[in-house]
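One chain of protein is taken out of this complex; the other chains stay put.
Order as written gives the chain letters A and B; numbering starts at 1 within each chain.
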Amino acid sequence: MWVVLLTDFFLYLLLAGVGLYVGFVLRTPHLRHAWRSVMTRRGGAVSVVALGFFAAIAILDSVHFHPRLEQPGAQVEYSNEILSVFDVLVGPLRTHVERTYSAPFAYHAHSKETRETPQGRVRVYPRLEYGGAHLENPEQERGWDITVRVLRGALLGAGVWGFLWLSAWQIRRLRGRKPRDPGEAAIPWWSVGVTALLILMLIGSVTQLAGAYHVFGTDKVGEDVLYQTLKSIRTGVLIGTLTTLIMLPFAIALGITAGYYRGWVDDVIQYIYITLNSIPGVLLIAASILSLHVYLNAHAEEYTSLAERADLRLLFLCMILGLTSWTGLCRLLRGESLKLREHEYIQAAVAFGVSGPRILLRHILPNVMHIVLITVVLDFSGLVLAEAVLSYVDIGVDPSMNSWGNMINSARLEMSREPPVWWSLTASFVFMFGLVLFANLLSDAVRDAFDPRVKR
Amino acid sequence: MSALLEVKHLRVAFGTGPDREVAVEDISFSIPKQGTFALLGESGSGKSVTALSVMRLLPEVARIESGEIRLNGQDLLELPEVQMRGIRGATIGMIFQEPMMSLNPVMTVGQQICEPLRRHRRLSRRASMARALELLDAVRVPDPRRRLYEYPHQLSGGMKQRVMIAGALAAEPELLIADEPTTALDVTIQAQVLELLHELQRDLGMAMLFITHDLAVAKSMADAVAIMQHGRIVEADSAKEFFENPRHEYSRNLFAALPDISKRGLRLHGNGSSPDEQAAQPESKASSKPLLEVEDLRVHFPIRRGVFRRVVGQVRAVDGLSFTLHEGETFALVGESGCGKTTTGKGLIRLLPVTQGKIRYRGHDLGHCSAHEMAPFRSELQIVFQDPFSSLNPRMVIGDIIAEGMQVLGSAQESGERRERIEELLRQVGLEPKHQNRYPHEFSGGQRQRIAIARALAVNPRLIVCDEPTSALDVTIQAQILNLLQDLQDQHGLTYLFITHNIAVVSWMAHRMAVMHEGRIVEQGDTVEILQNPQHEYTRTLLSAVPRL
Partner (left out) sequence: MIAYIIRRALYAIPILIGVNLLTFMLFFVVNSPEEVARLHLGDKYTTQEQVEAWKQEHGYDKPLLYNPEAGGLEQLTDTIFYTKSVRLFVFDFGNSDSGRNIGHDIRQRMWPSLAIAVPSLLLGLLLNATLALMLAFFRATYLDVGGVVLCVVLMSISSLFYIIGGQYLVGKLLQLVPISGYDTGFEAVKFLILPVVIGVIYGIGSGTRWYRTLFLEEISKDYVRTARAKGLSEQWVLFRHVLRNALIPILTGVVVILPLLFMGSLITESFFGIPGLGSYTIDAIQRQDFSIVRAMVFLGTVLYILGLLLTDISYTLADPRIRLR
């Protein structure tokens, strides 16, 4: 039985919006040209491919359903649990739960346990239930087994890549090559190919390994860390995108209205955003989340499942983050509109008696969209990083939700254990770093291509 | 006379690989000691690149590919950068076009003049300041002692250019490169600066490489000239010979393109039209029937100060203007920057609120009607702006730009009809119908100005305010646009309020003119009469400052 959570709905909305935007870009020469120049930068092309991989996981993880319960009776019943398509795809990762900590690729637990044996009590490292369980003699076999699986996975990935590459090439050949405009640089297909190849080989290796080992170990309750990290991608991507989606209408409408009309309209809008802006962001978020907390506490009975409650909190967090971050964009747009309104083409429109709203829509809005786009892409990485910090302070996403912030929060004391449990932290930092780095590279490329002040 | 600077077979290119573009190709010239050499050309002809090559100050993407630049026999291109620095500012001084941008905003005038003195003459701080004071005095900056400690923004444009000159001449160079030094200045200030440069050159005995697009300015300054087109020198000669008898066709076309009182009623030579073709006499069609009467027009901007932003004063941008526009005539509003002429034009069609006064148009007072009451007159009063790059929305195709007025004002409602009208308009202004699906950036400055004219024409106006429509254009393009405006007036009986600082354009085109100064009209009447027999003191100063061929 399919379920659409609130955040899922917004993500679908966002995807539809992106689809429309792509169509619009293809029909509009200057946008097509600018995006093409994003893709001609190596950083831009590589990060588009890599971010596509993150986005794919986030989308797969956003198609939710109640699984059907296996029952002998004729009546079909559904579990209360909510799963996503992604959970099904990575099946064993979710179900292979150990008893407690285990290191990456371990076949035994992280700490010794006391066992009763005929020789009396001994303290041993117990074998794991799933990790390396297929090995008869793990000490000798493990190294070879891992190597074989990595190579097999990499070959598989390369095979898939080769197939895709060939079919793409074939399609391109059949459709006929369009001659490139002189002046337009080539897209670095070589870099795109290598990035895709690396990602596919990585996916291949990890799928081969993940069935038999815990690639990133397990956490305190024995859950696979790789699974948690992958699930956290959705949270990160949602926070980075939904926040801007929610704030955009306000920021754009208020910003260009203030800049174009000036006078008392400007005064009122400026007052609103200076007031919001002058409250330190973290404190506003804290205050709002605390209020939400009280509210949820008082109305606990209205939210049946834990997942729905966590989802509501995520959406609310996005709204609050949007509320605190729209002021920056609003100020930028106001400033730009103030400049634009003095441009002669706007004066010419006024001379025709074109109405204010129409000028905003036809003349100002299209000419500030590059600022909006640059801000959206630029904000994404900051928001992903902010989620981790907020969750650490307990004002981020719901503690029951998978997120890098929650992973770090619950793992930060584990570094002081002897020997330290480092894998949870490392896994979340590595994935977060990957997402943020590629987002930063993309935002550099986007700014270079769209910002008229950047000299080419 | 031995040559001070010799440039031989210079070639400069921008970029590398397939994007390489040659900006200067095989240029050779020489400047004798104390001589003045003018490099003439339209925008993009490569004259500034040549000047920067001599200084080796080209932007990083540009590269000198071949050639020699010899100063006193030594090839500058072979000097190491450290020695080149010893030449910049010491043996060669340079001044630039935009005095507002070319001075460091956070350093005082004195500090900036002192720099070359301390660098090249190794003077102490005190000695260099004393010398800077002398220099400011020499470039005739009034009250130099106070100016020494002021910042650039406290000076007017002309004063800034004087300070630039003082800085460039501080170390007494043998050669001064002046890159369009007066283009950004008003004509009266231009006359003063040119006069100053003349005198300083004589007193200091230096040579000058003078770069300009203005034939008349070159004539007043140069001993020898070279004219550049597309990166090449097409003609080089002594000034006397060149101005009396230009040989190359391009040079002759430039002269023919210049508007002048002697060419009234004749077509100007743009590219593609012959100069001797007759146009209607400007005097012929103008009627004496008043179309629009302006009475005591005032546009003031409040100055707010203090805790509660109280209005403490008024900037009287337009201060009591009265004039009448007759149907079918061209009425020119002439004045220097800041005199209020653009404010008048915008106030007239209510792009700016009018403080006081009457604007009578067909029995209605437009000065104080509401936006709603103004609406029916919007189609009859249109405007064409100065800057062809900011007057078209870069995100709209040409067809939509032209159609906007028709849509809003309700003429040609049907899309087929509108399309036909757009095509007709494009043909009228000398463009092709297929251009309507393109974006503004695909067009040159002159073409954009044609589009802007088509946009204004689309709603069948009776009066068009032309706000410096040709100031940003090269002379040949200016000639085409002026011819076009003239033709359209003949065909449609349009009335123009022509706002400009360019006396030559006025003398060719306007039936009547008014001279504006500090928000008021000092003199108005028949163009030829005023030009030949100016009555007011200011008009006389203005006219005598215009360099003549």
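Quick note on the criterion: contacts are C-beta pairs under 8 Å (C-beta built on N, C-alpha and C of every residue); 3 or more make two chains touch, one makes a residue touch a chain.
This structure is a prediction, so every number in the text was calculated from the model and none was measured.
Trainee: Who touches the missing chain here, B:23, B:64 or B:103?
Mentor: In the full complex, the listed residue that touches the missing chain is B:103.
Trainee: Per the definition of touch given earlier, which of A:159, A:280 or A:356 contacts the omitted chain?
Mentor: A:280
Trainee: With the missing chain put back, which residues of chain B would touch it? List them for me.
Mentor: Its contact residues with the unshown chain are 55, 57, 60, 85-90, 93-94, 96, 98, 101-107, 115-116, 119-120, 151, 153, 164, 167-168, 304-309.
Trainee: Mind listing the chain A residues that contact the chain we can't see here?
Mentor: Residues 271, 274-280, 282-284, 286-288, 290-291, 293-295, 297-298, 300, 381, 385, 388-389, 392-395, 404, 408, 412, 415-416, 420, 425, 429, 432-433, 436-437, 440-441, 444, 453, 455 of chain A touch the chain that is not shown.
Heads up, the rule we're going with is that only the chains that are shown with their structure count from here on.
Trainee: How many angstrom lie between the centres of chain A and chain B, each centre taken as the mean Cα position?
Mentor: Centres of chain A and chain B (C-alpha means) sit 53 Å apart.
Trainee: Given the complex with chain A, which residues does chain B contribute to the contact?
Mentor: Per the touch definition, chain B meets chain A at residues 18-19, 346, 349, 351, 371, 374-375, 378-379, 381-383, 385-387, 390-396, 401, 404-405, 408-409, 439, 441, 452, 455-456, 459.
Trainee: Show me the residue ranges of chain A that touch chain B in the complex, using the header's touch definition.
Mentor: 29-30, 182-183, 343-345, 347-355, 358, 362-363, 366-367
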